[in-house]
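Notes follow once the structure below has been shown.
The other protein chains are all here in position, but one chain of the complex has been omitted.
Note that the chains are named A and B in the order they appear, and that numbering of residues resets to 1 at the start of each chain.
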Amino acid sequence: MLTLIYLVAISAEAMSGALAAGRRNMDLFGVSLIAFVTALGGGTVRDILLGNYPVTWTQHPAYIYLTISAGLLTLLVARFIHRLYRLFLLVDALGLVAFTIIGCNVALSLGYSTVVVIMSAVITGIFGGILRDILCHRTPQVLRRELYACVSLVVALAYLGLNALQVSETITLSLAFAVGISLRLAALRWGWSLPVFSYPAGRWGH
Amino acid sequence: MLTLIYLVAISAEAMSGALAAGRRNMDLFGVSLIAFVTALGGGTVRDILLGNYPVTWTQHPAYIYLTISAGLLTLLVARFIHRLYRLFLLVDALGLVAFTIIGCNVALSLGYSTVVVIMSAVITGIFGGILRDILCHRTPQVLRRELYACVSLVVALAYLGLNALQVSETITLSLAFAVGISLRLAALRWGWSLPVFSYPAGRWGH
Partner (left out) sequence: MLTLIYLVAISAEAMSGALAAGRRNMDLFGVSLIAFVTALGGGTVRDILLGNYPVTWTQHPAYIYLTISAGLLTLLVARFIHRLYRLFLLVDALGLVAFTIIGCNVALSLGYSTVVVIMSAVITGIFGGILRDILCHRTPQVLRRELYACVSLVVALAYLGLNALQVSETITLSLAFAVGISLRLAALRWGWSLPVFSYPAGRWGH
């Protein structure tokens, strides 16, 4: 079930990458690469930081085909894609939760301490989007928009807390998805966001 | 022979990095660092993704000296370098093919599946240029110019195909270079490029 959600989620992330590439007038190759990086980059950064070799996607060629296909498919449907906006946001929220839980499980299985498990979860959740924005030459959006990274953090805490309480895996997963998706959609609906820190540019610092 | 081409190629890539650094008014240190990253960054990203430790350049100090020297030399010849434009494009094409083939061989020797071998080839070919553009704060050029990444892909497919047909190594290498360089120079000559995907900026997506 988590795998199925994961496959849907990486396809959605790949499409978000393709759209960002389209805003920079990239060619088919750039679209494919950025779709791939957006979908699988978060897990790749996690695997490298944790020394989790071989990197996940190198053992699952299907992930590579799926994300590149989803990226290229985006070109065909770009004209109509705005009609799917709400569906996209739902799938994106699903993906954020799925990535987060997978990030927890990978770090747990390698025996890292709790705070590293939480970092692993959030990195898996958000670094695909950060790499997408770096490659597309814009300021990372996930660091200043409606609750996004924060949803990943809350889901990780909920998941670890429920695990510690020995709640069954099914209930834990259900609750984690319920909490994460509700929080994300509520943040989008009512424009919730974390306080923003604005510091004027000047001579100070570097 | 491949090693010799490789050494010429990393020098040329280092010079391209130095010129990009010069456009950002970087100091001698910045020029050296970006020369190094442009020349050896593709192989480094590949080694890290594939878990191919130790990373190649850490075992070949000569590569470090060569790329930094080439970067600094660029400052002395920058005034005349536009006269070498055609030569530079040829060496750059040579390098793209050499990097691609080396990327194939590294992934093959580690036993990765075919699609990962192709990714490894293309990553080795183009990521130096992508890292150069990120460090120089501009949109990655290789993702939207004349056939470039695409040449790497074609060379990787040709190389693997000829290997599978058990063609001798000498003929395989010769054909791979012939195909890659012809395709790249033809693309430059006649302005061939992949279709570009343009998607207007708007509220959609993130």
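What we mean here is this: a residue touches a chain if its C-beta (ideal position, glycine included) is under 8 Å from a C-beta of that chain, and two chains touch if they have at least 3 such contacts.
Source: prediction; values computed, not measured.
Across B:M26, B:L110, B:V167 or B:I181, the single residue that touches the chain missing here is B:M26. Within the complete assembly, A:A201 is the residue of A:L4, A:L76, A:A164 or A:A201 that touches the hidden chain. Contact with the chain that does not appear here is found for just one residue of B:L135, B:V155, B:V179 or B:L194, B:L135. Along chain A, the points of touch with the absent chain fall at residues 48-51, 112-116, 119, 130, 134, 137-140, 142-145, 149-150, 153, 193-202, 204-206. For chain B, the list of residues touching the undisplayed chain reads 16, 18-31, 33-34, 44, 48, 53-55, 58, 61, 64-65, 75, 78, 81-82, 85, 88, 129, 134-137, 141-142, 145.
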